[in-house]
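After the structure tokens below, expect a handful of questions from me.
Excluded from the complex is one protein chain; the other protein chains are retained at their positions.
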Amino acid sequence: MTEQLPIIIILGPLLGAVLAAFTGWFRPRLSHPLVVLGLAISFAAALKLVFIVADAGAQKYWLGGWGEKVVPGQKEPFVVGIQITVDYLNTLLLVAVSGIALLTSVYTRRLVDTELAGRQRYFYALFSLLVTGLLGITITGDIFNLYVFMEIAALSSYALIAYGRGRAYMAAFNYLIMGTMGACLYLLGVGFVFAKTGTLNIDNVSAIIPALLNSGQSQALFVGFVLILLGAWAKMAFFPFHGWLPNAYAHAPTAGAAILAPLATKVAVYTMLRIMVTVYSIEYIIHSPGIQSLALYLSSLAIVIASFFSLTQTNLKKLASYFVLSEIGYMVGGAWLANKPGLTGAMVHVVADAAMTSALFMAIGCIVYRLGQAQLDDLKGVFFKMPVTMAAFVVTMAALIGVPPTCGFFSKWYLIQGAAQAGVWHFVAALLLSSLVKAIILFRIIEIGYNRVPHPAIEGNPAIPRNEAPLSMLIPTVAMALGLIALGLGTSTLVNTIIAKALPAALAP
Amino acid sequence: MEKLITNFNYVIVVILMMIGLWAMLAQKNLIKKCIGMPIFQTGIILFFISIGAKNKAKVPILSKFVVENSSAIIVNDYANPLTQILMLTAIVVGVATLGVGLALAQKIYQQHSSFDEDEILENQRK
Partner (left out) sequence: MSALPIWQFDVLLLMLVLLFAVVALSIRNLMGAAVVFGAYSFMMCLIWAGMGAVDVAFTEAAVGAGVSTVFVVSTLYNTGATMQRRTGGLAFKLFIGVVVTVAGAFLLSALPDFPKWGAPDSPVNATVAPYYILNTFEDAHVHNIVTSVLADYRGFDTLLETTVVFIACIAIYSIMRVDNAKLETDEPAIVAAPRYDPSDSLIVRQASRFMVPFMQLFALYVIAHGHYSPGGGFQGGVILGASLILLAISFDLKFLLRQWSEKTLMLLVAAGVFLYAAVGLACVFMGGNYLDYGFLDSVLPGERDMARSHGILLVEIGVGITVMFSMIAIHINLASNGRFDRGL
């Protein structure tokens, strides 16, 4: 049974989605429980696999039973089928994605019933298919399979954004163009790698590439690497490909943004990490100083520009999207520092940021549910009317700023350490600047929220002192916020048992 | 002459991809963007098929005779099947994306009565 766990992670949401598509026509009320069940199965499998991987190392699963076969004319056996792998690099992200998806699916029930009344037939099916795509990108061990999963996630996300109607259509269309460009560039990069290595399996490719590179710089491999990198950057909305993200997440329905924002870009960062660390090996990165300094400058620019724009926003959802943009800068910069603390910081931050963004969007969703829309000025008195939600919000903002003992502090600490070690001071400055900007915004929200004239929309019944969001939304929000603290306290365990083993051995300390 | 032909193939592929990419980014009309997308994608597919092509190779279908004497299968007689599979997938993914793009374009037209990006942005600002 345990050797089938990797495929169960994918099959849970996939079958949940197909069954939800069926029941959407007969018993629409069954769609939601089916999807939650599928995600729960997936989460349980992913959680079990973390312990198995921590004990026994990487787990490989060969679909169709086609594993390594001897090919005439070749010295080594090659994998002839498709492989999915759970190893130190992706096991934590699998748990994070499936866990956040599970919590969000419970959380979005009320939002879907109000915001999307009468149109929800396929919402949960698309939700579950998005999660299938994201889990698939994380777990696959085949570079072409990654492209197909990427497109599954992408198409579902275009549809989820388009549920927002109005301005969402143009936003979804722009996202479609940029996303398809990114996916096609990725595919072209895979073509170059394939032309030089002849195989698509990540383990096999990573074994062949060093031999090819030892005989001199391979221009085709270099072009392939740049293309894959550009594709991943377009998908994660890294500067200068960031144009689509603020509009897309702001105009999406709140339920859609709650699942898209935490996960979609982080999985694209994982793709970049996988190609950098496993497929191409870290020596390659260190020996291409041109790209390294360019990537670091772009990261700092991304952080600074996103922080600057977030100061001028009046809409909470748009504000949160600019936060997402700056966090992407952290991760890309950390990865391209190419030293131990930098990479550790990037890997920890992928999981931490998924949790932080999820908590942020959940808190904003609770506010939107009660207010109907989320302008900053309308938050007068919200701390009195929704104290639990706002407590969770403050904890999340603290995590984003980097206050111990939340997870945000630890990942930022690793990143600053890595940058200082590599002497990349503009990155350190950008990190500190973005924390400062987030603190300014938090204090502004506190100032508006404690204002003694509560906004009429959240007045509610005067006999009831509070008008919190419903329990099904509140509990996941609080759980996620508490999780940020738990994640922070558990960071050193996670780093020592899992993340440190994912780092390549030949890395600078 | 040979070198020119084989390189010519590749040069055309790159030009085609770049034309498609240019159309996706620079064209203002939404339908033209949607047409540029498959041009870019079919350029990539042509690239993949080209790297899997073999000189004087047949279609990758085993004939009845060869199947009965299985030792008679000569690998170099058959075109590479692996690149073809990958490209079958890519074509279908491409048409799926095109469909979604066209649906969004129709909805945008319904709102703004125009497929032109500049007019739409102006309309949205009102």
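Each chain gets a letter, A and B, in the order it is written, and its residues are counted from 1.
Keep this in mind: a contact is a pair of C-beta atoms (placed from the backbone, for glycine too) under 8 Å apart; a residue touches a chain by one contact, two chains touch by 3 or more.
The model shown is predicted, which means the values in this text are computed figures rather than measured ones.
Participant: I'm checking contacts with the chain that's been left out. Which of A:V36, A:A162, A:L229 or A:L474 qualifies?
Facilitator: A:A162
Participant: Touching the hidden chain in the full complex, which residues of chain A are there? Just list them.
Facilitator: Contact residues on chain A toward the absent chain are 4, 7, 11, 14-15, 18-19, 21-22, 25, 61-66, 69, 71-74, 78-82, 118-119, 121-123, 125-126, 129, 132, 136, 144-145, 148-149, 151-152, 155-156, 158-159, 162-163, 165-166, 169, 188, 192, 194-199, 218-220, 222-224, 226.
Participant: In the full complex, which bits of chain B touch the chain not displayed? Write them out.
Facilitator: 2, 5-12, 14-23, 25-29, 31-32, 34-36, 38-39, 42, 45-46, 49-64, 67, 70, 73, 75-76, 78-85, 87-89, 91-100, 102-107, 109-111, 114-116, 118-119
Here, only the chains that are shown with their structure count from here on.
Participant: Using the average of all C-alpha atoms in each chain as its centre, how far is it in Å between chain A and chain B?
Facilitator: 29
Participant: Please name which positions on chain B make contact with chain A in the complex.
Facilitator: 17, 21, 24-25, 30, 33, 37, 40-41, 44, 47-48, 51, 75, 86, 89-90, 93, 96-97, 100-101, 104-105, 107-108, 111, 120, 124
Participant: For chain A, which residues count as touching chain B in their complex?
Facilitator: Those residues of chain A that touch chain B are 72, 144, 147-148, 151, 154-155, 158-159, 162, 166-167, 169-170, 172-173, 176-177, 180-181, 184, 187-188, 191, 194-195, 200.
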